[in-house]
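One chain of protein is taken out of this complex; the other chains stay put.
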Amino acid sequence: MAELLQFISSGLTVGAIYALVALGFTLIYKASDIINFAQGEFVMLGGMTTVFVAMAGVPLPLAALIAVVATTATGLALHRFAIEPARGASPVVLIMITIGASIFLRGVAQIVFDRRFHSLPPLLGADPIQLGGAAILPQSLVVLASATAIVTLLWLFVDRTLLGKAVIATAANRLAARLIGVDTRRVVALSFGISAAIGAVAGILITPIALTSYDAGTLLALKGFAAAMLGGIGSAAGAVVGGVLIGLMEAFAAGYVSSNYKDAVAFLIILVVLISIPQGLFGRAKVERV
Amino acid sequence: MMILEVERLSVSFGGVRAVDDVNISVEAGQVFSIIGPNGSGKTTLFNLLSGVYTPDHGVIRFAGETVTDLEPDRLARRGLSRTFQNLQIFSRMSVLENVMVGHHRHEDTGILADLVHWPSVRRQNAATRELALAALARVGLADEARLASTSLSYGALKRLEIARALASDPKLLLLDEPAAGCNPIETQEIDRVIRSLIKDGITVMLVEHDMRLVMNISDRVHVLARGRTLAEGTPEEVRSNAAVVEAYLGDHGSKEATRAFG
Partner (left out) sequence: MVSLVQTRLMPAIVIAALIVVLPAFFPSAYYYRIGVLVFIFALAVVGLNLLMGFAGQVSLGHAGFLGIGAYSVAIGPVHFGVPSWLCLFGGAALSGVVAFIVGRPILKLKGHYLAVATLGLGLLLAIVLTNEARWTGGPDGMSVPRLVLFGWSARGATTWYWIAGATFIVAFVLALNLMDSPTGRALRAIHDSEIAARVLGIDVARKKVAIFVISAMYASVAGSFLALFNGYVTPDAAGFLRSIELVAMVVLGGMGSIVGSLVGAVVLVVLPQALTVFHDYEQVLLGLIVMVFMIFLRRGIVPSLAAAFAGRRK
């Protein structure tokens, strides 16, 4: 029982991070049909920038803020200088561009920062909370609460603001959105900005638990992508559920099978799900129209 | 002999009954046309007949055998071929290659032979090429064989799809609006092609809005409205059917009715 609780708490924590990464994928995909493989680098940049700005003597909250702003700027620049000029290119080409961007950002991080592992002090201290025999890190609660807050904020933004409605319209039908006066280019830029910001926050939240380094983004991007697909790409609810599910599966696999195979179990289950439900958990089945 | 029999065929998409309880019998060697206003389910019917969609209810018999749940490629290998209202051209291939693909079901070289380009592959390529050229000639595209398929006009692409379907040597050919977007000369050409097919013993099912063409060429006409059968008969019978005239006038204004009956 205590063991189970322990696995659930660590699974939910990592899952919340995966959910945030998946949400970043989904947001950009919704607005532009692009799968942005540099999403993981946003997470890395969030963590690493905070670490280094804090090391320079800036108070931690301010350092975190600077990191989020810098990462958001990076996301906007990625859109402006790499995605925008390639408008109309095929999906594979666009994927390759974002992969190029991910290699580039990793390289920059290597030069600007360093190649070592770094951590941040947890927000509420490091002493575990005992709960039903399980030791739960306070930072886990911070992660869960922040992730919930971000998801809620995003939902409010999309549901309650005019700009949010423009995003929805663009996602539903780009041409129609343009015809009713939505600046779809701005919407796509916005999606890159928000995704980068969400990624940065995820990176700051997870660094006290999982360490970060210049190349920490790759695996996170893969897991986030898988989570988004598991939920059914383009579905925000699916992204959150997919992320949490993968986090939990990994935690259970690590606990009950072998920690070496935790990544394998996650991907194995994704394969099985995709093969049995080709459109993902929350995606809609489509009859191809001819 | 009936080459195609359809009993109580239905399919719906999220509450829309696109094809609703339709019965059809097509006599071999005839031209059997389906008409009806836009959205009445003609293309969906073709999709069901060619195995692209699976029906919710009903039975399809082709050449005496039940084929209701057969995959499109299996149906094709039994001699059913079709064209598409929204063109499905192999756009990275030349005009000739498009038609050569049509002959695929008769090509019998293994993948290993293909890899080493065995003499049998060379012979097969040459034979397929001849056949494809002949099919192109039939639709009047022989001179365009070498061109990129994307360089053809819309009307020519419609005929390219016919040639491609012909290269599969079908018993039954479904043509979905072959004359849409064609000028009068091209329409005349399609009329000629269909007549030549019938002469060769191919049965043709035709979906078409050009009523002159339909009424001229069809042995039987089946009218759909909102997925249901409205009428069926010879062109004369259908033309003088009050319900049919009403459907066209009532639903879709006088323009289409004029085009149809005026």
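The first chain written gets the first letter, and so on, giving A and B; residue counts start at 1 in each chain.
As a convention for this text, contacts are C-beta pairs under 8 Å (C-beta built on N, C-alpha and C of every residue); 3 or more make two chains touch, one makes a residue touch a chain.
For clarity, every value in this text was computed on a predicted model and none was experimentally measured.
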| item | value |
| --- | --- |
| Option touching the unshown chain, where B:S10, B:S168, B:T187 or B:S218 are the choices | B:S168 |
| Of B:D56, B:E71 or B:E130, the residue in touch with the unshown chain | B:E71 |
| Chain A, residues in touch with the chain not shown (by the definition above) | 35, 82, 85-86, 89-93, 95-97, 99-108, 110-111, 218, 222, 225-226, 229, 233, 258, 260-261, 263-264, 267-268, 270-271, 274-275, 278-280, 288, 290 |
| Positions on chain B where the hidden chain makes contact | 50-52, 71-73, 75-77, 81-82, 84, 88-93, 97, 100-102, 104-105, 107, 109, 111, 113-117, 121-122, 124-125, 128, 164-165, 168 |
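Throughout what follows, only the chains that are shown with their structure count from here on.
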| item | value |
| --- | --- |
| Chain A partner contacts - residues on chain B that touch it in the complex | 13, 43, 47, 52-53, 84-86, 88 |
| Of chain A, residues touching chain B in the complex | 287-288, 290 |
